[in-house]
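One protein chain is absent from this view; the other protein chains keep their places.
Moving on, here comes chain A:
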Amino acid sequence: MVQYNFKKITVVPNGKDFVDIILSRTQRQTPTVVHKGYAISRLRQFYMRKVKYTQQNFHEKLSTIIEEFPRLDEIHPFYGDLLHVLYNKDHYKLALGQINTARNLISKIAKDYVKLLKYGDSLYRCKSLKVAALGRMCTVIKRIGPSLAYLEQIRQHMARLPSIDPNTRTILICGYPNVGKSSFMNKITRADVDVQPYAFTTKSLFVGHTDYKYLRYQVIDTPGILDRPFEDRNIIEMCSITALAHLRAAVLFFLDISGSCGYSIAQQAALFHSIKSLFMNKPLIIVCNKTDLQPLDGISEEDRKLVIEMKAEAMKTVIGQGGEPENEEGVLLTMSTLTEDGVIAVKNAACERLLNQRVELKKKSKKMNDCRNRFHVALPKPRDQKERPPCIPQAVLEAKAKQAEEEKKRKTEKDLEEENGGAGVYSASLKKNYILASDEWKEDVLPEILDGHNVYDFIDPDILLRLEELEREEGLRQAEEEADDFEMDGEELSPEEQEALAEIRKKKNLLIQQHRMKKSTAESRPVVPRKFDTDRKFTTKRMGRQLSTLGLDPSLAINRARSKSRGRKRERSVERGEADGGDTMDIDGNQASKKLRLRSMSRSRSRSRPPITEVLPGEGLKDSAQKSYSYIETKAPVLWETFHWKDGQALRHVQEIKL
């Protein structure tokens, strides 16, 4: 579906600006430097490029203009006619035609001059030809300057046309000037149309949208139409006529029965009869407006007759197409936009009739037949004559009835508010439904701080239960403490007990220190974790015993373990040393006090180190020769440097000259 959006047309520049734009673009986008010493083909190419580039740009811009402006024959006839009414089709086409000719002329100029440039034999000649070519192209554009200005004005006006979709559900409002069309429009849609006491306030079509049965309807407000022969109509009236003629819409013909618009009912009826041909195949409703000034029953006899005539005509507009009114009264409706009396009824009637008509049409169209063949409503075949109505249990029915009654009986807060003076005057009491021990407390104000405590900290529904629980716990704990609590008094103990106490304390201290030691130095040594050695059985002696039972020589392993252990005597604690017997591996718990360790200790040798070239297992070397070779390779240069650091330096012995 084409969107009738004329806002997307690019701006049409005026003649002078157009020329400026293109020429400056040529100057920027093509090479600018050329000397007369260049090869002639290069000179020719340089200037030919400029001519061609300019022509291309002109061609592009003119083509966009021609393509973006809508062709009056290819758009919906409503828009075609509307644009013709507003801008005059002939002028429009002429202007676009001139742009087209200009485009062709420019192409021709460029072609001719490029041909001539091939014969250019000097820089001066090529340059003059290029100047002549560009100059001629610009003259062409200067000549179409007025057309460009005209098209720009049209574009600006077109962009402001209301976006009316000619294919959707539409309601059209027409009638004499000042009968109340725009006020009605303002009432049912959100379009803010100007409403003024003088005629022809509305000078163009206005669009608004309204909803009915979950569908969106377009409401179009037209300028007033006077009763004149067709040829005498001005542009504003022609807008309404165009809308009436081309849009498939429900028409609301407005009648001012009070005559306050300045035209009598007779004149309005005359208008109706002169344009009734435009109402063919459209659901028509005659709306009598301004009934607050003059009710329909109060009009004179001749006027009444005219109205009845109009009604009869209106009944005949759509026959057999589905948009028929259900009854006689569906065609003639009264309302007053001032008191908003009957406005919604009119809208609903119009929407309903339009919907019916459209549905009928759709049903008859070919597409519906294709769809209908695919639908099949399956009903179960009755197997016997028994009637089976839907079964609703009695309780549900009763509950529903009760709810309905309650709904009606219950007084809502909103009702209360309105009774007591409205939104600004009445403020609802939010504490009305509180459930408290005593009803008198409902309106009391709760303090926030009491005795230095935050009241809200103490608010809890189960607060009494909690209090009891806490008191119970407190009581229990107190009892426990009393049982635990006994004082260690020196006089009460016997000397053996005192000794034992002292020992125990010492041991406890020791344990604490060892633990601390272990914690601080655990990462630097491989240790057997405590979980594997709770009894402290992993000693080197034990390892040696086990290896010899396996048949292996334990001495190497023991040496290795020893070499990695710390130095012996000093670190051991006095008590532990004797107890252990010496060669234990470092395991958890065997540490000296932390204080001794603070001073970083060098590893004192427990056994003599093996010679430098002896291959130890685990080094990855084949034999001692390889090891000595590796030493020479890696360490010798360093050693040489270390011992010969003085060589090569400036500091030398000065030969003492013996005098």
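As a working rule, a residue touches a chain if its C-beta (ideal position, glycine included) is under 8 Å from a C-beta of that chain, and two chains touch if they have at least 3 such contacts; residues count from 1.
Just so it is clear, contacts and distances are computed from a predicted model.
Novice: Looking at what's absent rather than what's present, what does UniProt name the missing chain, "Ribosome biogenesis protein NSA2 homolog", "PIGU protein", "Histidine-containing phosphotransfer protein" or "OSCP1 protein"?
Specialist: The UniProt record for the chain left out of view names it "Ribosome biogenesis protein NSA2 homolog".
Novice: From the list A:191, A:245, A:361 or A:510, which touches the chain that is not on show?
Specialist: Here the residue in touch with the unshown chain is A:191.
Novice: In the full complex, which of A:45, A:98, A:183 or A:204 touches the chain missing from this view?
Specialist: In the complete complex, the chain left out is touched by residue A:204.
Novice: Among A:87, A:113, A:184 or A:272, which residue is in touch with the absent chain?
Specialist: Of the listed residues, the one touching the omitted chain is A:113.
Novice: Which residue among A:17, A:68 or A:121 touches the omitted chain?
Specialist: Touching the chain that is not displayed is residue A:121.
Novice: Go through chain A and note every residue touching the omitted chain.
Specialist: Touching the missing chain: residues 20, 24, 27, 112-113, 115-116, 118-119, 121, 124-125, 128-129, 132-133, 159-162, 191-194, 203-207.
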